[in-house]
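Please read the structure below before turning to the comments.
Shown here: the complex without one of its protein chains, the others still in place.
And now, chain A:
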Amino acid sequence: MDGLRHRYGALTALDGVGLHVAAGECVALLGPNGAGKTTLIGLATGLLIAQRGRVRVRGGDPRSAATRRHLGVVQQSMGFPTTLTVAELVRGAAVRAGRPAAAAGPVMAEVGITELARRRSAKLSGGQRQRVALAMALVGDPELLLLDEPTTGLDVASRRTFWQVLARHRDAGVGIVLTTHILEEAASMADRVVVLHRGRVVAEDSPTGLTARLADRTVTARSGVDLDVLRALPGVLTAERDGERVRVTSAEPERVLRAWLPLDDALTDLRVEGAGLEQALFALTADDQQDQRDDEMVGVPA
């Protein structure tokens, strides 16, 4: 996907976004509501038509049904006919992707919905529906999986199964793009995290790289070393005293400690705290959320 731009009336949902996903790679899209995640998935599935830019899946346009046979999609706000059973839904999805209906059995077992096979979709819980949706996405043996908030409504146990299943398919060479609000999921599953912010990519990195790059770590200890001496140490960004404790921020705490420890034999109660992905994300999009609040207050039409 290159140079994508998409507007809804006056609202620019995506502005010059590019995204490339390799086989066997998992990319997580993060960002606050309205950042453009669902719009991006909509363009990749052919549901929306790019107003500017280019979308290609295996060289084909996802607006053509032939290209979409290679996609597995879990959308937000998807629904099933109440008159169909789980097995009928999954078998239908297999046929629509050009695969034999018999492919449904093993996939239903893998996702853990075999015992629901004869149940009508109207009688499924939210978590069960989500698992059926995953089975329908996987049953076509897709080259690329596009998952928009796939774990919504899942309890902790089924969420774990969900990620195990996805990891297995990724290791088998399936490319995965997913959006999630649960940052630990992105951190554990994704090879790459793309942070969207008002329709633009503001950061793109591995989960650890993103955390390291965007959030400084804090080193605190009881120490008598003078603040000016600390500020002169390599790698120190700021140093403050809080009673007996000293608080130092740095992007490279190991380097700071190597210089600091020889200066103070009496140093005790050492703590190094890293920012999580959540803090990193918050730092990246905080001004966006502020802007959104301002917009709401003056009532900018969408």
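Quick note on the criterion: contacts are C-beta pairs under 8 Å (C-beta built on N, C-alpha and C of every residue); 3 or more make two chains touch, one makes a residue touch a chain; residues count from 1.
Going forward, contacts and distances are computed from a predicted model.
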item: Protein name (UniProt record) of the chain left out of view, among "ABC transporter permease", "M67 family peptidase", "Phosphopantetheine-binding protein" or "tRNA 5-methylaminomethyl-2-thiouridine synthase TusB"; value: "ABC transporter permease"
item: Which residue of A:Asp171, A:Asp226 or A:Glu240 touches the chain not shown here; value: A:Asp171
item: Selected residue (touches chain absent from view) among A:Ala35, A:Ala97 or A:Leu134; value: A:Ala97
item: Chain A, residues in touch with the chain not shown (by the definition above); value: 22-25, 45-47, 65-66, 68-71, 73, 75, 77-84, 88, 91-93, 95-99, 101, 136, 140-141, 143, 170-174, 191
